[in-house]
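Right, I'll just put the structure down here and ask away after.
One chain of protein is taken out of this complex; the other chains stay put.
A, B and C are the chain letters, set down in written order, and residue numbers restart from 1 in every chain.
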Amino acid sequence: ADSGNDGGGNGDASAPITLGTTDKVTSLDPAGSYDNGSFMVMNQIYPFLLNSEPGSPDPSMSLAESAEFTTPTEYTVKLKSGLKWANGHDLDSKDVKFTFDRQLKIADPNGPSSLLGNVESIEAPDATTVVFKLKVANDQTFPQVLTSPVGPIVDDEVFSADKVMDDQEIVEAKAFGGQYVIDSYNKNNLISFSANESYQGVLGPAANDKAAIKYYADANNLKLEVQEGKIDVAWRSLTPTDIEDLGKDENLVVHKGPGGELRYIVFNFDSMPYGAKTDDADEAKSLAVRQAAAHLVDREAIAKNVYKDTYTPAYSYVPQGFTGAIEPLKDLYGTDGKPDATKAKKVLEDAGVETPVKLALQYNPDHYGPNSGDEYALVEKQLEADGLFVVDLKSTEWVTYQKQRVSDYPAYQLGWFPDYSDADNYLSPFFAKDNFLSNNYDNPEVDKLISEQRGMTDAAERTKAIEELQTMVAEDLSTLPLLQGAQVAIAGKDVKDVDKTLDASFKFRLGVLSK
Amino acid sequence: MTNSPVLNPAANAGTPEVLRVEDLNIDFVTDAGAVPAVRGVDLQVKTGEILAIVGESGSGKSVTARTALGILAENGASRGGVYLKGKNMLTLRGHELREARGRDVAMVFQEPSTALNPVYTVGWQIMEGIRAHNKISKKEAKARAIEAMRQVGIPDPEQRVDYYPHQFSGGQKQRVVIAAALALKPELIVADEPTTALDVTVQAEILQLLRDLRDELGTAIVIITHNMGVVADIADRVIVMNQGQIVEQAPVIQLFEAPQEDYTKSLLAAVPHLGRESASEGLAERPHQDAEVLVEAAGLKVHFPGRLGAPGFTAVNEVDLKIHVGEVYGLVGESGSGKTTIGRSIAGLNRITGGSLKVLGYEMAQFKERTFKPLREQIGFVFQDPAASFNPHLTVGECVAEPLAVHRDLNPPQTRAKVAELLESVQLPAGFANRYPHELSGGQRQRASLARALALEPKLLIADEPTSALDVSVQAKVLELFRELQAELGFAALFVSHDLAVVDQLATWVGVLFRGSLLEEGLGSKVLANPMHEYTQRLIASLPVPDPREQAQRRKLIERLNGS
Amino acid sequence: MTITSPPGQEASPLATPKPAKQKGGGFLRYLITRFLLIIPTVFILITVVFFLMRVTGDPITAALGGRLTPDQLAQRIHEAGYDRPILIQYFEYLGQIVTGDLGRTMSDNRAVTEVLATYGAATLELAINAVIVALLVGIPLGLVAAKFRDRYPDAVLRILAILSYATPVFFAGLLLKLVFGVWLGWLPISGRADWQTELELTGLQSPSGIYWLDALRSGNMEAFANVTEHAILPALALGLLTGGVFLRLVRTNAIGTLGREYVEAGRSRGVSEYRLTTKHAYRPALIPIITVMGLQIAMLLGGAVLTETTFEWSGLGFKLAEYLTARDFVAVQGIVVLLAIIVAVTNFIVDVLAALIDPRVRY
C-alpha cells in the first residue's frame, strides 16, 4: 500500500494529513462508546441526519433534506434520495430506524443510548422518511441530539441489531458513510483514511484525499512528534507547558477555539458545612459559605498559572460562545471577576458563620488531566489566604471517586463535556431535580423553568429563559464554576484551515484540513 | 615390585636435586590481622625421591608445597627462594611461570572431585595442559591423554576420555588428576593429601600408583599428609612441620625408630596402631551379653527416596544387631556404607523403612516425635564435627545446658552449677561456659560436645566419628577421655568410625558394614586380627600401619590379596 | 551455592562402577515433571489477579464519565453481571479460559486474544532486542570485571553496572530521549516505526507483528532502517538496565568459579589466565547465571512496562498499564495469564537448558 507519501507534492489536495491525538477509541460502533476519542473518529466515517457545518455549532441538514416537528411530539426527517454507503449498500430510512432502534435495544453500559431518553419510537413510513415519536413535546434539544454521539447512522446490512460490533468487522465491511472511509485500522495506534466518494452530507467532499490519525499515550511524545514534523496536527491534551513551548516553535501554529468543557466545584447540600444533614444545619449559613468561596476564588490566577491560559475563567454555567450564555457570577461575586476577601468576610459575618470554615475538598488526579493537583492546590491556597477557610484537600482515583462523590464528599471537583452544543446540556443534567450530581440541590423554580425552556419553540424566548436560569443558579451556587476549556490544536505552518473546525460544535473535522 | 623404601637408590646423595627451598617465609593478611604461615623453611627434593611432609593441621604444609608451583593466595606474601630446576618460582612471572607449571612440576589435589571442572570431559582437561605446552594437534593431544589415563590404570581409556568427572568413582577421579599431572612428564609432582578423601582400600591403590610412577619414570614426589601410616608406606624421607617451621627431617625408618625431637615423639605416640591397645584384648566372649538389650535391630532397612523421579537409594539393608547395657559397640566400614544412617536411625533422626528397630524398648517403625521424646533424655549423641554441632550464637555453657533446659526444671544458679560440674567432668575449666564455640579449639569443642551428650546421664551414647575431624594428638586425648568416662559412668555406646585402629581401642564388640549390610560381627581383637570375610580382610590389609618395616610386610600381603 | 555431586556409588574396591551415559529415558520424565509444574504457577497467578482485580472496582464505573446517577450506575453494573457472587464469576472465568476464550476487553471492546497477539509481538520484539543488548554488554564485561577484580577496570565496570541498575528506566529513557532525540535529533523518540512504515508493515500478508522481521520479509530496506532506528533507544534503555544486572551476575559467579580448585588445577598445568577465565570459570558459572537470568525475565517484563510507556512502544506492558488505569479487568487478567505463562515457560526452558549444560545432572 503505497500512500502518497513521496515528499514534495505541496499544495496538491492529495497530501495526507496526519493528526496525532491521545484520545483513545473505545469502539467504532456508535452503540458501544460514548467518549470524545471514539466520537471524533465516528465524525469522520459515519453520516449524520443533521450535522454542524464548520464554523457553527448549530445543526444543519446533512443526510436530511428537511427535519422539523410535524406535530409537537413528532419530529419528521426527510432523507436525500439516492444515498449510498461506501460499500455500495443503499442508505435509506431503514438504516436510520435500525440505527436508533438498535441504540435503544443494546443500551450498552458504555453507549450513549441515554441521550435518546425522550424518544418513544421511530418509524420509517417510506424509504426517505423517518418519524421520531417523542415523549416530551417540542423538545428543542432534539435536533442537537441527532448531531450527538448517539446520532451516527449505521449500515443495517452490516451491523448487528442487538450486539456491539467489533471494530475490525466494521472496517472490513466498509460500513462507512461519512467524509472518509478507513483503509487500515490498527486500534489506538494508527488509522488511515481516504476520502469517501459517495459522501453527500453537509460537510462536502474532504479537502484532502488521505488522512491518518496516530494515537499517543503520552502527550509529551505527541508534542515531540509534532515538533519534528512527523505528524501535521496535534490535537488535545497537551500540557500547558507543552503548548507554551510549541508556541515558540516557528514551524508550528497554535490554534485555539472555544471550548465546551466546564470545570467546577460541586457542593453537596446535605454534607457541606451547615448542610441539611449536618449537626448544625442552617440553610442561610451554608449559602454564605458557598458565596464566600465564590468571592475568594481567583479564576484568572488558576487559568494563567496552572493552565497557561489554555483554560479561561468561567463565570457562568453555560460556556461562552453558546446561545444564551451570560456571566452572572462576575457581577454577583468578587469584584470585576477578581477575588474580594472583604466581601467574603462580610457575607460570612452577616450570616453569623464562625471562621475559619472547615471545608473538606476532593479532587481527582487521573481523569481531568495531570494539572488537577496543581489546580486544587491553588484553590486551597486561595480559600485559605485570608484565614476564612481551612481546607482539607484530598484526592481519590477515578473509580472510587465516582462511587464516593455522591455520598461522601461535601465539596468536590467535577468537569463536564457536552453531549451536544446546546445550553440545555449544561443545565438540566445539573440543576433539574434528581440530576446526576445528586447533590440534593432542589429549587422548584429552577426545575420548572428547565423543563419549560426545552419546549419553547420561540428561540428568543428560550434564550431569555436560559439567561434567567443561569442567574437563578448563580444565586444558589449549587456548583461553583471555575474554568472553561479551550480547544487547542497545534499544527504545522503548512496546514490550512485548522481554525475552521475549532468551533462550538466541538467536532474535529479532518476533512477541512489541507496542506 | 617389592623394593623396600630403605633400599631406594634415589635416597642416596649425589643424585641431582629438583627442588630447593631456602629460608621461605610466608604471611597472610586476614580480618584478624597478619597470620605467619611459614617460617624459615629450608628443604630439598632429589630426582626420584619421595618426600613426605607431615604435621598437624595448619602447620604450613600445603602453603609450603604450593610455592613450588608459584601458587600463593592473593592475600599472601612470601620471602626467600623456591628454586625449581634453578628457577626461583617466587619471582617468575607470566609466560615463564606458565612454562614451568605442568612441564617441570605438577600438582595432585586432595579432593579429586573439586580439582576437576565438572562441565568439561576429563580428556579435555588433560589435553588442555598438554596443548598449553606443546603445539600439537587435538588428535595427538588426545592420544597422549589416553596414554596418560592408561598409565594410571583407568580401564578403557579410549572411551573414558570423553566422560565427565561425575561419571568416575572417587578413586578413579584421583587417578585422572594424577594422569593430568603426568601427561607432561614433569620431574616433580606435588601431591597434597592425595588420599585423605578416599577410603583406605582406594588409598592403598593410589599410593601404589604413585610408587610405581616414581619407580618407572623417576619422578620426584612431594607428598603431604597427616597420616603416619601413609608416610610409613610410601616416603623415603620425612619432614615434620609444626607452626610453620620444620621440626625434624630424617629418612623414614630413622624417623619412626629414632625420633629426635619431642614433638615428633609425641606425634608418633598419639597415632593409633592397629592391634595395639585393643579394648577386647584377652576376652573370649562378648561381655555384657546377658545384660539388658538397649538397641535391637532386626532386618533393619533404610531407604532414601530419589528426587524428581530418580531411583532411590537403600543405605541400610537387612541389618541385625544388638547393643547391651554398658557395652561399647564399634561400627566400621568405608565411606557411604551406612554407619551414620544406623546411628541416626537409633536417635530418631532418620525414619526406618523396613524391619524393626527397638530403642530402649521403643519400636522405631512406629516413630512419633511426641511419644519418643521422653526417651530422648536417655540417649546422648556426639557428632563428628564438633564445630558444626554447636549453635554459633550460643555460649558453650548455654549449649551444654540445652538438654537440662528441655528435660529438667532447674533455676539458673542450679543450671550454672550443673554446667560447671559437667565441664569439669570432661576436664574443661568452668570458665569456658561463657565462651562461644569458635573460641575453643577442636579438641576442647569435642569435649564440650561430650559434656552435653552426657548431661542427662544417658544410658546410651551414639558417637558418630567423634574424633575424625581432629588431629591425631588431639584425637588421642579425646579418646582417652571417652574411655575414662565410659568406664566411670557405664553407659552403652554405639561408636562409629572408619578408622579400624580407633574402633578397636574403644569397642569390645565390632560390626563391619559394607554397602548397607553387616558383613560380620565379633570381638574387636578377633575381627581385626582374624577377619572372616574377604572384604574385611582387604579392609584391614589396606590400612597402612605407622611403622615402615611392618608396613612393607603388609604391602606384600595386599599384593597377594589383589593377585588372588 | 555449592554444587555437590549427587550421592551415589562412590569408590568401591570390589566392583569398578560402570559409568554409563546417564541421559536417556529419564530425561523425558524430567521434562514432563518439570513441565507440569507450570500449571500451578499459572493457575495461582490467575486466581490471585482475579480476586485482586475484583476488589479494585468494576470497569463500568471506571468507564463512564461521571454522567450517571448512582441508581443508573447500579443498574448497569447489575446488567453486566458484576454484582453476582464472586465465586460464580470466578468459575465462569476459569471455564472460559479453559476453552481458550479470554473474553472481550471492556474499555475498548476487543477480543483479548487479539490484544495479546498484537501487543505480545511488540513486547517480544522489545524483549529480544533488550536481551541481545544485555547479553552483549553483560557477559564479556562481567568476565572482564571478574578477571580484574578489585582493580580499576572492575571498579569502573561495577560502578557502571550499579549506575545502570540505579537509573530508573523512565529516567534513563528521558535522558536518552533528550540527548538523542531532542538535542542531537539522531533517533526517533517514540513508537515502533514512522506511521507510514507502520501502515505498510501492518498491511503485509499475515504479518508476524515483529516489525524488523516483517520489514526484512517485505524486502523494504527503508522500512527496516526505520524500524531499527526506532528500536535503538528502547532496546538500550531496557537492555542496559538488564545488562547491568547480568554483568554483576556474571562477575560474581565467575569470581566464585575462579576461586575453585579446578581453576587452580588448570593453573598448575600451565593454562593461561585468559583461558582460565573464558573456559574454566565461564562455563560452570553459566549454570547459575542461566537460572538467575530466567528469573530476570520477570524483571525484564516489569521493566518493559516502564520502557514501553516511556517510548510509546505499544506492547503488552504499555497496554497493561492502560487497562489497569481503566480497571478493565478482563483485559488485565488476559494479559496476566499470558505473562504468567511466559514467565513459567521461560523458567521451564531455563531449567531444562541448565540441566542440559550441566553434565552432572542426572535424570
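In this text, a contact is a pair of C-beta atoms (placed from the backbone, for glycine too) under 8 Å apart; a residue touches a chain by one contact, two chains touch by 3 or more.
Everything below uses one rule, namely that contacts and distances are computed from a predicted model.
J.: Looking at UniProt, which of "Heme exporter protein B", "Na+/H+ antiporter subunit D", "Acyl-CoA dehydrogenase" or "Peptide/nickel transport system permease protein" names the chain we cannot see?
T.: Record says "Peptide/nickel transport system permease protein".
J.: Name every shown chain in contact with the chain that has been left out of the document.
T.: A, B, C
J.: Consider the whole complex, including the chain that is not shown, and state which of B:Asp42, B:Glu261 or B:Glu377 touches that chain.
T.: B:Glu377
J.: Can you say which of B:His133, B:Arg150, B:His273 or B:His407 touches the chain missing from this structure?
T.: Counting the whole complex, the residue in contact with the absent chain is B:His407.
J.: Given that one chain is not shown, which residue among B:Asn25, B:Thr196, B:Gln245 or B:Gln537 touches it?
T.: Checking each option in B:Asn25, B:Thr196, B:Gln245 or B:Gln537, the one touching the absent chain turns out to be B:Asn25.
J.: Would you mind spotting which of B:Pro16, B:Pro36 or B:Gly299 touches the chain that isn't drawn?
T.: B:Pro36
J.: Using the document's contact rule, name the residues of subunit A that touch the chain not shown here.
T.: Touching the missing chain: residues 218-220, 223-224, 239-242, 244-245, 301, 305-306, 365-366, 370-371, 373-374, 376-378, 380-381, 393-401.
J.: List every residue of subunit B that touches the chain not included in the displayed model.
T.: Residues 25, 27-34, 36, 74-79, 347-349, 373, 376-377, 379-381, 383-385, 388-394, 402-403, 406-407, 436-439, 449, 452 of subunit B touch the chain that is not shown.
J.: Residue by residue, what part of subunit C touches the chain that was omitted?
T.: Touching the missing chain: residues 1-2, 40-41, 44-45, 48-49, 52-53, 55-57, 149-152, 154-155, 158-159, 162-163, 165-168, 170-171, 174-175, 177-178, 182, 248, 252, 255-256, 259, 295, 298-299, 301-306, 309, 317, 320-321, 324-325, 327, 332, 336, 339-340, 343-344, 347.
Criterion: only the chains that are shown with their structure count from here on.
J.: From the mean C-alpha coordinate of subunit A to that of subunit B, what's the distance rounded to whole Å?
T.: Taking the average C-alpha coordinate of subunit A and of subunit B, the gap between them is 87 Å.
J.: Compute the distance, rounded to whole Å, between the mean C-alpha positions of subunit A and subunit C.
T.: The computed centroid separation for subunit A versus subunit C comes out at 42 Å.
J.: Within their complex, state which residues of subunit A touch subunit C.
T.: It comes out as residues 1-3, 5, 18, 24-27, 29, 32-35, 109-110, 114, 164, 166-168, 184, 186-190, 192, 212, 214, 216-218, 221, 224-225, 228, 230-231, 366-367, 398-400, 402-403, 405-407, 414, 417, 429, 434-436, 438.
J.: Under the definition above, what is the set of subunit C residues touching subunit A in their complex?
T.: Within the complex, subunit C contacts subunit A at residues 56-58, 60-70, 72-73, 76-77, 79-80, 106-111, 114, 177, 181-182, 185, 188-191, 194-196, 198-200, 202-203, 309-312, 314, 318, 322, 325, 327.
J.: Would you mind writing out the residues of subunit C in touch with subunit B in their complex?
T.: 3, 5-14, 16-17, 19-20, 22, 26, 29-30, 33-34, 260-272, 275, 279-280, 283-284, 287, 357-360, 362-363
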